[in-house]
Structures are given as C-alpha cells and as structure tokens.
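Excluded from the complex is one protein chain; the other protein chains are retained at their positions.
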Amino acid sequence: MTESREQTALPQPKPEQTGYAVIGLGKLTLEELLPAFAVGRASRLAAVVSGDPAEARAAALAYGLTEADAYSYDDFEKLGERDDVHAVYIVLPNSLHREYTERAAKIGKHVLCEKPLATSVEDAEAMVRACKDAGVFLMTAYRCQYTPHHWAARDAVQSGRLGQIKLMHSVNVQVEPNEGQWRLRRELAGGGSLPDVGLYCVNTVRFLLGEEPYEVSGTLYSTPGDERFREVEESVTWQMRFPSGVVAQCACSYGAATARSIDVFGTEGRLAIDPAFDYQNLRLTVQTGQDVTEVRVPPEDQFRLETDHFSRRIQEGCAPYTPGEEGLQDQKIMAAIYQSAHEGGRPVALERFEGRDVFRGAAPERS
Amino acid sequence: MTESREQTALPQPKPEQTGYAVIGLGKLTLEELLPAFAVGRASRLAAVVSGDPAEARAAALAYGLTEADAYSYDDFEKLGERDDVHAVYIVLPNSLHREYTERAAKIGKHVLCEKPLATSVEDAEAMVRACKDAGVFLMTAYRCQYTPHHWAARDAVQSGRLGQIKLMHSVNVQVEPNEGQWRLRRELAGGGSLPDVGLYCVNTVRFLLGEEPYEVSGTLYSTPGDERFREVEESVTWQMRFPSGVVAQCACSYGAATARSIDVFGTEGRLAIDPAFDYQNLRLTVQTGQDVTEVRVPPEDQFRLETDHFSRRIQEGCAPYTPGEEGLQDQKIMAAIYQSAHEGGRPVALERFEGRDVFRGAAPERS
Amino acid sequence: MTESREQTALPQPKPEQTGYAVIGLGKLTLEELLPAFAVGRASRLAAVVSGDPAEARAAALAYGLTEADAYSYDDFEKLGERDDVHAVYIVLPNSLHREYTERAAKIGKHVLCEKPLATSVEDAEAMVRACKDAGVFLMTAYRCQYTPHHWAARDAVQSGRLGQIKLMHSVNVQVEPNEGQWRLRRELAGGGSLPDVGLYCVNTVRFLLGEEPYEVSGTLYSTPGDERFREVEESVTWQMRFPSGVVAQCACSYGAATARSIDVFGTEGRLAIDPAFDYQNLRLTVQTGQDVTEVRVPPEDQFRLETDHFSRRIQEGCAPYTPGEEGLQDQKIMAAIYQSAHEGGRPVALERFEGRDVFRGAAPERS
Partner (left out) sequence: MTESREQTALPQPKPEQTGYAVIGLGKLTLEELLPAFAVGRASRLAAVVSGDPAEARAAALAYGLTEADAYSYDDFEKLGERDDVHAVYIVLPNSLHREYTERAAKIGKHVLCEKPLATSVEDAEAMVRACKDAGVFLMTAYRCQYTPHHWAARDAVQSGRLGQIKLMHSVNVQVEPNEGQWRLRRELAGGGSLPDVGLYCVNTVRFLLGEEPYEVSGTLYSTPGDERFREVEESVTWQMRFPSGVVAQCACSYGAATARSIDVFGTEGRLAIDPAFDYQNLRLTVQTGQDVTEVRVPPEDQFRLETDHFSRRIQEGCAPYTPGEEGLQDQKIMAAIYQSAHEGGRPVALERFEGRDVFRGAAPERS
C-alpha cells in the first residue's frame, strides 16, 4: 500500500523513475494504463509498442514521448538497446503472453504481464522459468492485491474481526458482446468467462484468506444457440474448499449484466465489497452485530498503485508481491475447475499447501 | 398481498374472523404470532395449547382470552368441540408436525403448519394425505411468499425487467447456540441448518423463479470438534439447476453470524434482498444500468399477512397459495441435497416440471 | 425505552392494562392507534368516541369491544362512569384539544393529547392547569421522544461521541392536498405547516440537545395564487439558537414531496436520521472519521411505545416524560417563530433556561 503521506510528497524525479514499454494499445492501455503512468510516482512511460504505427505514434505524442518512442511488434527487440526502458507491460491477447514474456526476458527486461498469466499451466510454467533464467522479475498484474479497499478487507478477514471465516461468495459477471474480439476465441483467450472475469473471484478469495484451495468442483453453462459461446463457455459456477474449513462459492459469466462482488461470512460478522473489481468506486461494508459500517477508504488510481509497486521492487532488486508463481497457481486452479466441469461436477483435488501466502512476495508497504 | 387500501378499512368484526388455536408457546409464538393475531384483519386468536398450563393461561389472559381458552397437549382433541376454532397453527418441533396435523385433521380443523413441513418426505406426504382425506386445508407457513418485498422482487424477476435470469445466490446463516434446544437434535429437527434456515433459500429461489429445479448438488461441513454439530450438520452449500438455465448457488449455516440475502443476476440487471428473510426491515435493491434503486416497500407485519391469507381462503373455501404440496416439494429437494452430499457432491436428479408455480394455489390478492 | 427483553415476556393480563377511550376516528386512529392498542403491553382499548355512530360501532367490533363501548361526542361524559377507562387519547382537530382535555379532566380521566398540544399558548396553559387542578396526568403525544432510533441519536449527541455539537438541520415537508380538511383552516389548525409538521423539527431538536432555544427567527412563504394557502402558511424556514452555541436551521412545508430528516454536526462527527419522523423504517447513520455506520435499531411500533409509557406512568402514579409543559414550551417557540416572521425575520428572544430537560419528566426506562 502506498502511503497516504506519500501523496503530499512529490513523485520521484522523472529521470529516476522506472521506465516501461507498454505492449498493446487496446482499450485498457488507452483508458487506464497510459493515464496511470502519467501520474506514476515511481513509474513512467518510456515507449509504446503496437501493430498500428500511427496509433503508436499518436499515443507517444499524447503522453509526452516522441515518435521515436513508438515501436512495432517486429521492432520489439530494439527495446533492448534502450537503457531507459527497464520493464515491459504486456497487454496483449492471453495466448501471446508467453511469447512476449520470453522475448522480453531475452533482452533483459523485467515483465509485468496482464492476467491471466497464460492460456495453460504449461505456458505459465514456461514464463516463470524464462524470467528466472534471464534474471528478470515477472509480475502478474493482479490489481486487486494492491488496492486499499482489498487490503482493508484482508485486514478484517485476517485480524479476526469477523471471527472465524466460514463461507465466502464471489461473483463477476458482465455481458460480452459479439464483436469478433479475441476474448470469444478459444485459441487466443484460453477459455471463456473463467480466465477473464472468473479469475478475479479465484484470486481475490485466495488473497483475502491467504490460503490455497485443496479441492474444487465446477459446472459450465452456455445458453443453447447463443453464437457467442460456440468456442468458449458463457458461465461457470464453482466451489473451492480451503484447509481452514472455508467454502467459497463463485460464479462468473459473459451473459449477465455487470455485477462484481465478494462476500465473507464469519462467526462474528460479515463483510462485502460491492462493487468489488471495478477500476473505481469500490464499496466495502463490514457488519458486526446489528450495525453496518461502510469503510470509506480514500480511492486511488489502482493501476498506478500496481505499477509503482513493481517499479519500487525493481529499484530495490526485490521480487514483487504477485510474481509469476502467483499467476501460475491460479492457472492450476482454473484447470482443475474445467476438469471438474468436464467430469460432471465431481470434486477435483489440488496440491495441498498449509502455509500462508505461499506464492506471494513480501507484502507491499502500507500506509 | 393484502391491499394497502385495506389499511384504512377496519378489520372484519372479531366474531366473523377465523379463529385459531396456536399449538406451542415458544419464542416465535410469544414474540411474533400472538402479536400478529392481535392485529389480524381476518384472523383472531381463539385458544392456546401448551405443555405448560401456567404459561398457557398467562398467554390467554395477555391476549384477551380467558383461562378456559388455555389447553394442554392432552386436551388437544377438546378443540373439536369449539365452533369458534376454525384452524390450528402448529408451532412445535419439526418431528411433531405430522402427529398434530393428523390429530387436527381428525377433529376437522384446518392446519397452518410451520416450516419445514416435516422431517421426511414420507411424513410430509402423510400430512398432505391426512388433510385431503379429512377435507381440511393444509398450509405451509412460508411467510416470504406473502410479503410485499418478495412479491416486488418476484415481479422484477418475472416481468423481464432484469432480462433473462442467469444466476442466483442465496445465503441464510446464523449462530445456533448450544443450549440443548431441539434444533440440534436430529430426531426432533430432521437435520441441521438445511431444514431450518437453508429452506428459506430453497423456497424463495423457487418462488421468485416460479420454476422447479431438476438437479441439485451439495456438500456439508461441520467444524471438527464442535459439540453442537454431533447430530446435525453445521453448514451446507448447494447448487440448484432450473429448466430455464438458471443456476442457483446457496449456503446455509448454524455457525456464522446472521446474514440473510438473495441475489438475482439477469442479462439486463440485478436484484438483491438483504436482509432477505428477517421479520422486518427487508431491503430490496434493483440495478439496471449504472443506477441502483432501493425499492422502499411499506413494511407490514409478515405474520399477519400470512395468517390473514389463510383465513380468507378458509372463509372462501379455497386452497391457500402455499399448500402442503409446496412444503412437500421442498422436502424432496432437501432430501436430494443430502443425498448428493453423502455421495461426494455428485449431482442428483429431481423430477422435472415444466409448468410454473406447479405446487402453488391461486396467487394472493395484490395491492 | 421499553426493554427488548420485555419482548419475550408477555403483556400484562388484559384486565390489568390501562384502558383508553380514543376520541376521534380519523386516519391516524384507524391505521395506527387502534392496531397499536391491540399489541399494547400495558395499554388496551376500552372505548371509542366518534361523531359517526356506525363508524364507532364498527371500530369497537373490529378491535374486540362491543357496541356498548362506542360513544358519541355528546355522550363523552358517560365515560366518567366507566371504571375500566383510565385515560382518554384525544385525536381531534387541534382547536378541540383544549375543550376535550378540560372535559376529560372534569370526569377524572388522564389525558394523552395529540400534538400540537393546542392552537395557542393560552389554550396550552389552560390545559396544563385544568389537568393539574383535577389531579390527572396530561401527556403530549410526542412519539419521537419514545422511539429507539431517537434515543440512540440522543445518546450519540449527549455522550460526546460526536464531540461538541455545533450545527443542526431538520426538515419536515409533505404535500398537503386541498381536500377541505381541517388542517388548512386556521381556526381549526391554529396555523399551517409549522404546528403540524414543523413541530417535529422544533421538538426533536430540543429533545436531542436537552436544551431550550433562547432566540428564534423565521420567515414564511406561500406560493402566490395557491388556493390551499389562503388561511395558513405553506412553508416556514426558521433558526433556533441554543445556550451551548448550537444553531439549528429548520424548514417545514405543505408544498414539497415528503422528506423528513434531522442532521447533527459536531466537532468529532455527524449524525443523520433520514427518514426521521416516519412511523416506521427510520434510518440512523453516524459518521466519525471516514467510516459511515448505519445503526440498525430493531424497529418497534412507535405508538405502542408511547401509549405503554403513559400507561405505566399512570399505573405508577408518576408524570410522563413529555407532560403538558413540554407541549406548552413548543407552543411558545412556535409563537415566537411566527412573531419573527411577521416582523420581517428579526430575531425574537425566548425565556432563557440553563438546565437540561427542564420540561420533561423522568426518562423512560431503557433497554
């Protein structure tokens, strides 16, 4: 957690900030990431890489770079010559994450990769290995593990304020339009709603508990005849069981109006974040006894918090809080959910881990 | 739904109201049912039956009756001589529901029976049969099928305002203290949290959709070593699939701080009731687009609405909206959830019904 | 405050409860008071008095009385012969409050009188005197001084939880239709929105603070040409200054959609009740620091709490918490507000009282 006091301090001088090349100029990059770099306190935009040269040049000029900072995918390796580019941020279709991670590792750049880390456990493992071998850091871009609301929720869960946690529920649904985008193509996306939106439920439940599930079961559903869901599933409902006894029920869909929530039920109280995964306006409520308290955490740019975390870790030479291994674990869980669904919903066992935060690095500094 | 206009009208004259004998003087009777009868518009208290004569006499005197209106369990059949007692309201441990229903039917009294209807499918079937044979009405006391908030929610679901419904979630949890009460004894209760609080989720999901599930799966969990759960389960998580494609995830527990909610996710919007099953202060919110609307339905005494419904149906000679068959169907669903849990969570099929509201009587009049 | 534990106890036996004759069968009586008596724990309905004999008989029969318990206004004095009628509850147009209070005092009945106590300071003073001389209790029916939400708010204000109180704001507005009712006739109502709805603001601000204002100023406004406001004012905005330094701004109207709220601003936090004066569904929120807590007080029938308070005080021979003097003080404040408005808004001084709760009896027992 970046400190609130830090707010009154100035950002690092631009020349000392960690420089990023952003790979991919989709909606997320244009609407969220480039503005987040503009207010980066330890991070700055150093280059943009796109398949569309005009778009790349326009983005460069709009955010204070020059045309020389715009690259094509073919030129990617030229970034290796740029000493002011310390890391790449991969914002490409899921199936390309592995290739660009490996190419970045080869030219000695640290890698911040959008979620899901990959489209298969195998690819995710290869990515972790490639970065390790090259001596660069790999971070999975799990925004919700860096935001004040989620940390306040984690504190409430782990401090015992809610008593012993018994049940959790998380939902992440949205309507995915049929516009030929890569998210509905299995080869590019690696799945349907599960790896895209359902992953938030998997990941945030794990984050709040600090535990790993030892068993999952799941079922899929796609509306018969809906053209959007010929290659990938529309909805997934699944359940995860944790060593402490917690049972988490989750649901994701590409076919329901936007809803994103997480609920935690303990012996002494309950907690809800709703909306839970949006870029802004998260709402956290805690109930113990009759009273219901809305915890009003001052909002921050979530993408800035995430990138500044990685930048500081790079500057300090330490692994990030959500390294590649954290993304790999989710990849394994999602594979087990799919396996359960394909086997009629029977429970599927996962490797059992008893420790806490076993795939995470040192916790981010807190305010 | 009783009309709001009715509010400005006076209740029926007392002598014309349907008279009830209430069987069992526990907390629910003392705190909710007797006050509800006091404001009944078509219903009045005519007798009380209890194992504790002093308590029975005190209750009678407190609510405008005389000591002669207080009966013991052994005297139950004497109610047969009371022309001003038209119906009995059974508020006893679940395992006694069958016996008293049969005894009431034999003396020609209509039966309003607390939920769950029975402790087994077999008992529930016997109760339906006994009342049918005796020519008396049997109503399952499903309070939530008579309240304005739930009807407003049902309207939103069935009117298409939320689009096509895709997912539902419902939770009903509370901490059940270990005070030797019958709810933790299998023989008396017929189960643990499922038939007591989980039944609300089963029943209200069915009510909102008007559909019957064709498949369920479930798992149980009890905290190891917790003395309360030696005979009955602490928590149940389960899933129900409906012909329209809706998947409902539900959870109930005797081990988590009170939380009672229902969420509906459709293609055009979402809906939540939270609290959903409390006696008062229900809150209904509907979201379509960005805006979130709290639908402020004027509250009413839920128990009065329920008993007045049965009274009017008795006066009109028509079956109630939630007859014994409605309670029997839930009994079958709960049996299937337990079966799934005992078979490792595999899905269990239920009889398939394609019609709507197949176990319900004519809808209550609405305001 | 009636104790919550009391809830699990039974009401007093009916014959031992305080018996009331309700004078006036308008909407408030039919919709709120008669049902409240039905669930009275120390109070029961004993007679009804109305100008419409058929209505009176119907009300009697609907609530467990006989036709002999129905009286006409002319028969009022016959109540003197009824030993089971201990008190009268006056629910008549404001201008009749004095006459019926004096008539009740003469026949030795205690008086619960709807607010405002009278249509003038002089009448209010006469009422207090008449009851004192006759040795009966007079209680002003200030419902909001008996409800859990308002007591929770008073506690927050007076405990210092909000720090030192600096500012308050209260609004009570509704649309009064032009249906020839007495509320729009000066002679019957004694004023417009101020004595009817604005009085809630005056009274509740005083109750929360426990202080008396030493200065008020006010202005009136009626929409030009609106036929409803030929005799009485539409809106009043006014300000009250208290010895502790608190300034309270208030507004009432007969011309705006229903809104009823009270806000308190202190050095350490703020508090709001909104809705504040409704019969049910009050909402109390408290903010200290960033977090906003909704204090969910279990709701109770407000009219029952009020009448049961008076009944218990009658049974104990003690003055009620809101005696006639409490209503008289508000009458003086309202007179000063009108005076200020008629003098162009200049501040008008009131008698200065430094003590706390100077016009109130012993506080109601609390849960």
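We just call them A, B and C in the order they show up, numbering each chain from 1.
Heads up, the rule we're going with is that a residue touches a chain if its C-beta (ideal position, glycine included) is under 8 Å from a C-beta of that chain, and two chains touch if they have at least 3 such contacts.
The shown structure was predicted, so the numbers you read here are calculated from the model rather than taken from an experiment.
Undergrad: Among A:G160, A:P177 or A:P299, which residue is in contact with the omitted chain in the full complex?
TA: In the complete complex, the chain left out is touched by residue A:P299.
Undergrad: Can you say which of C:G135, C:G180, C:G317 or C:G344 touches the chain missing from this structure?
TA: C:G344
Undergrad: If the hidden chain were put back, which of B:V175, B:V295 or B:A319 would touch it?
TA: Only one listed residue reaches the unshown chain, and that is B:V295.
Undergrad: Would you indicate which residue among A:L61, A:C318 or A:A362 is in contact with the undisplayed chain?
TA: Hidden-chain contact among the options goes to A:L61.
Undergrad: Where does subunit A touch the missing chain, residue by residue?
TA: 7-8, 10-15, 27, 30-31, 35, 38-39, 58-59, 61-64, 280-281, 296, 298-299
Undergrad: Touching the absent chain: which residues on subunit B qualify?
TA: 290-298
Undergrad: Against the chain that's been left off, what residues of subunit C make contact? List them.
TA: 162-164, 166-167, 169, 171, 173, 175, 217, 219, 221, 223-224, 235, 237, 239, 241, 245, 247, 249, 251, 253, 255-257, 259, 261, 263, 265-270, 287-288, 344-347
Definition applied: only the chains that are shown with their structure count from here on.
Undergrad: Which integer distance in Å separates the CA centroid of subunit A from that of subunit B?
TA: The computed centroid separation for subunit A versus subunit B comes out at 43 Å.
Undergrad: Averaged over CA atoms, how far is the centre of subunit B from the centre of subunit C? Could you give it in whole Å?
TA: 38
Undergrad: If a residue has to touch 2 or more other chains to count, which residues of subunit C qualify?
TA: Only 296, 298 qualify.
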